[in-house]
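A protein chain is absent from this complex, but the other protein chains hold their places.
Which chain is which? They are A and B, in the order written, and residues in each are numbered from 1.
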Amino acid sequence: MIIALPTKTSGEKSFISDHFGRTNYFYIYNTETKLGEAYINANKDGQGGVGVKSSEFIINKNVEVLITPSVGEKSLRVLNEGEVKIYKSIEKIVKVNIESFLNGELKELF
Amino acid sequence: MKQLLILSGKGGTGKTTIASSFIELSKARAFADCDVEAPNLHLLKHEGTKISKPYFGMKKAIIDQEKCIQCGLCKESCNFNSISFDGTYTIDEFGCEGCSVCEFVCPVNAIKMVDNENGEMTVYKGNSVFSTAELKMGSGNSGKLVIAVKNQLEENLTNQELTIIDGSPGIGCPVIASLSGVDMVLIVAEPSLSGISDMERIIKTARIFQVKIAVCVNKFDTNIALTRKIENYILPLDIDYVGKIPYDKLVTEFTNRGKMFVDEDLEVSKAVKSIYKQTIKILNS
Partner (left out) sequence: MNIAILSGKGGTGKTLLSVNLSYLAENSVYVDCDVEEPNGLLYYKIDNLEQESVLTKIPVINNDLCDGCRICSDFCKFNALAFIKGKIKVYNDLCHSCGGCKLVCPQKAITEIDNAIGVIKSGQYEDTFVLSGELKVGEESGVPIINRLLEESSKLNKTVFIDSPPGNGCTVMESISNADYCILVAEPSIFGLHNLNMVYNLATVFKKKIGLVINKTTGDPIINNYAKEKGLKILTEIPMDFELGKLNSEGEIVSKIPKYKELFFNILETVFKEVN
């Protein structure tokens, strides 16, 4: 399974970003290979619709689960079309959230 | 760190007045004004060193007159009627939406999209950190600037317990941007037909974000019947009603003299204090 999280800095020890659309990085983690990779969010300075672009980006990375504090209405629509499941983050740190998710401790956002 | 956002839907209901009182009561050391089209919080609350920088929101087109061969293709292609011809072709700075169609159609590459300065960001640093910004006239779409204001606050923070954010009016993009990442929203409603319809819309928007929501009514005694209508609307919802504030013309008088009315012995101050206590209780629960 492939998991994505919006993050402030790169890496698994980073803090989660509050803004999915305008996050600095995406951390994308593969639960089978146990490998994670950070990607710069190239669209974070767009004037509008950045949530759509962020959603498009992770969908095209074959992400199945997004862990985030919140998402806007527009991102939600795109993520639904891409069949991405959304879970609400509880802790600040990326790594902790991934562990919590794998332990079934996170709640689905919608 | 907990974030409290104060919203209203309709403008002029007393959002900034409540926000500044809460800052005073809580001695919050971190606050932001996300009403970037008409920021007011800085008129009441600021201390420390002021640091400002320009904000570049969107790109707009400019025409290099040396290269332009006056073919008129750009004017013809602009769906916003923002290119005019008066001896030379020029772009209307206010009308340009930055779509870059003109840049694409220009056969001689005379059009470039350049960064447009459409606002200013300011942070006040002292005992507290206060982040604010103001858009230039005619600059729409401020969601991006709202996020920039919140980021600016965060960048300047050490570990603060409470952050208070004065939100934007309406229900559009800036409000959504101010909502992301907050723990709780306090909606300041007003007993008027327009105030109620706007409150209903803002509740719908806030619910999408699954944050704690509380409502208070300001100037409740200007229309008791409509205040009751608001109370009845909230009752069946899983939203906390944290109280009502009477109208008092002294609030404006104190504010105009740069004083905080919550420090005074007034009915209205008591009401705000009680709302503050309840709000903080819910925020920390």
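Here, contacts are C-beta pairs under 8 Å (C-beta built on N, C-alpha and C of every residue); 3 or more make two chains touch, one makes a residue touch a chain.
Computed from a prediction, not measured in an experiment: that's the story for all the values here.
Residue-wise, the contact with the chain that is not shown comes from B:77, picked out of B:26, B:77 or B:128. Here one chain is not drawn; of B:10, B:29 or B:150, the residue touching it is B:10. Across B:226, B:242 or B:271, the residue that sits in touch with the chain not pictured is B:226.
For chain B, the list of residues touching the undisplayed chain reads 9-13, 16, 37-38, 40, 43-44, 58-59, 77, 79-80, 94-95, 97-101, 104-105, 135, 137-141, 169-173, 190-195, 197-198, 201, 222-223, 226, 249, 252-253, 255-256, 258.
Residue positions on chain A in contact with the hidden chain: 43, 46-50, 52-53, 55-56, 59-60, 73-74, 77-78, 81-82, in rising order.
Definition applied: only the chains that are shown with their structure count from here on.
Centre-to-centre separation between chain A and chain B, using Cα means, comes to 26 Å.
Contact residues of chain B toward chain A in the complex are 57-58, 98, 141, 143-144, 147, 150, 173, 176-177, 179-181, 208-211. Of all the residues in chain A, the ones that touch chain B in their complex are 18-20, 22, 45-48, 50, 69-70, 72-73, 76, 88, 109.
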